[in-house]
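Can you keep this structure in mind? I'll have questions shortly.
With one protein chain removed, the remaining protein chains of the complex are shown where they sit.
So that you can tell them apart, the chains are marked A and B in the order they are listed, and the count of residues begins at 1 in each.
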Amino acid sequence: MRSASVRSLREKFFDRLLEIAMVLLALFVLYPCYYMFEASVKLPKEFYEPLKFPSRIYWGNFHNVFAKVQIGRALGNTLLICGGTLVLLIIVASMAGYTISRNRHKLFQVLFVLFLAGMIIPFQTSMVPIYKLAQSLHLMNTRTLLVLLYTAGTIPFATMIYVGFTKGIPRELEEAASIDGYGPLRMYWLIIFPLLLPATGTLIVTTVFGFWNDFIGPLLYLTDKDKMTLITQIFVFKAERSSDWGGIFALCSLATLPLILLFIVTQKYMIKGLTAGAIKG
Amino acid sequence: MHPTRKGLVYGIAFTLPALIIFLMFTFYPFVSSLYYSFTEWDIVSKPKFIGLDNYRNLLEDKLFIRSAVNTLTICLFVVILQNPLSLLLGLVLNKPFRSSYFLRTAFYLPLIVSLVVVSVTWSNLLQYDGVFNELLIRLGAENLIQDWLGTTSSALSSIILIQLWYGTGYGAVIYLAGLQSIPHEVYESAQIDGAKGWSKFRFITFPLLMPSFTICTFLGMVGALKFFEMPYIMTNGGPGDATSTLALVIYNFAFKNNTFGYATAAGILFMIAISIVTAFQLKLTRSKEVEY
């Protein structure tokens, strides 16, 4: 009895020590993010003393960036593209995932394998064919093109998540609905889809960062400056004024802050979602 | 939905939108690029059919081979270093710490930051008059300072280090999720059998975490094999070819060298390689998964 309590005491002590070590490590991991925010509020002349704490908070970098870059517009574009992609993706991938999970016909299993194979196609080989395609569909320089590209690129992963989650929905529900005279379409949207909301949540929090952060797509397929996204603005801004570090970091901070907020809000959801989604997939 | 005729019709109707979008914007561009891999094509003029020459040249192309070696090195580090680190981190984060909310957020945070931002920030930290060297000087290790991303011997290791910083949290969260889904009864019965510490991990936790291990290794490997943004923004593959990866060299073949046919052929070899490696990996780890 005594030895057990000594052990648990020792274990507790060990755990406390471990926790302190982890917190220190976490601070180290957070440092680059801190550095980014710090650099964005540093006076330009203090920038080249990287370890020195800023003598005062200087908002001039943000003023500059707001004067030179149409932040509001860029943010609007980013939101539009992310939102459009998510809506389209959720509609088509949830239906496909549900069907693949439920329908035993061989056709759908083949389809699933086809989707999964799509996950490993490197985008580098497709870049020029996509240009030609976009041109012939008159989608060049449109945000719609990016929505379609992101949707197409994420369908495999999204389908995988929905396949996994559908397994957890009891079949009896569908049978009961069928008896009540629900057609497949009504049944899906009124009964199944609401039950798949956790999957949808998972999908949103795991993929939205990728859409938000992509820069090659907008850089290659959008020519109009008014349609550029926030992240692409950083790349362009850096190419144009690469010695204006304060401005670059201010822009980086502006582009990252919404994501951090989103992440903190959805963090719990995300971990739960990963349990169900990634593993059952 | 049973495999009835009606079920099939609705099934097709339900999957068709996803299939059309996928075929048009992912599959078709890829398939239509296949033909170019047998041609000599500089993007701007008409492609000229040259049979298997591109493939033959690729197998002797030292830049391509070195990029493959670099890619495999990154891949290896991700699998044998990042993955166990993720597991370890997942195990620690599963403990009932008071700070666990903060810890999870902190370790996952790098992943939501754009790679553009990551590259800009890390390039700045690692540059010659950056924070890292400044720290070394204050610690009295002045002889160690160098241009970390601009020195042949340290560029690739620096990038791998950034990848560890970036990717470890993601795996940890997947393991964490796996750990939380292991039923408590399993541990309780193990307790009765006297399993503790390492043996508890070795014989109970780890086998039950195999699905997480599979998915983590799969995502990590595919990510590492397609490694592109970091070298693209930070080093453009340099110095020389020190940080050139397969995805980057394909991009450069196409746009820098104007040899698009050649780049496509490289892309196809690349895809075959990814398929083989990941299929092998999935087979290996899936066979070790257990049911509970």
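Assume a residue touches a chain if its C-beta (ideal position, glycine included) is under 8 Å from a C-beta of that chain, and two chains touch if they have at least 3 such contacts.
Note that in this section contacts and distances are computed from a predicted model.
Chemist: UniProt names the one chain left off this complex as which of "Molybdopterin oxidoreductase", "Sarcosine oxidase subunit gamma", "Extracellular solute-binding protein" or "Anti-sigma factor antagonist"?
Modeler: Per the UniProt record, the undisplayed chain of the complex is "Extracellular solute-binding protein".
Chemist: What are the shown chains in contact with the chain that isn't displayed?
Modeler: Those shown chains that the absent chain touches are A, B.
Chemist: Considering the whole complex, which of B:I12, B:L34 or B:L63 touches the chain not shown?
Modeler: B:L63
Chemist: List the subunit B residues touching the unshown chain?
Modeler: Touching the chain left out of view, subunit B contributes residues 40, 42-46, 48, 57, 60, 62-63, 123, 126-129, 146-147, 149-153, 155, 235-242, 252-253, 255-259, 262.
Chemist: Please give every residue of subunit A in contact with the chain that is not shown.
Modeler: 68, 127-128, 131-132, 134-135, 140-141, 219-220, 223-225, 236, 239-243
By our rule, only the chains that are shown with their structure count from here on.
Chemist: So the centre of each chain is just the mean of its C-alpha atoms; given that, what is the distance between subunit A and subunit B in Å?
Modeler: From the centre of subunit A to the centre of subunit B is 16 Å.
Chemist: Which residues, counting only subunit A, touch subunit B once they are in their complex?
Modeler: By the definition above, subunit A touches subunit B via 15, 18-19, 22-23, 26-27, 29-30, 32-33, 35-36, 39, 48, 50-51, 88, 91-93, 95-96, 98-100, 102-105, 107-108, 111, 114-115, 117-122, 124-130, 132-133, 148-149, 151-153, 155-156, 159, 174, 184-185, 188, 209, 212-213, 215-216, 231, 234-235, 238, 245, 248-249, 252, 255-256, 259-260, 262-264, 267, 270-272, 274-275, 278-279, 281.
Chemist: For a test of understanding, state which residues of subunit B touch subunit A in their complex under the given definition.
Modeler: Against subunit A, subunit B makes touches at 1-3, 7-8, 10-12, 14-15, 17-19, 21-22, 24-30, 32-33, 43, 92-93, 95, 97-99, 101-118, 120-122, 124-125, 129-131, 134-135, 138, 165, 169, 173-174, 176-178, 180-181, 211-212, 215, 222, 226, 228-229, 233, 247, 250-251, 254, 260, 263-264, 267-268, 270-271, 274-275, 278.
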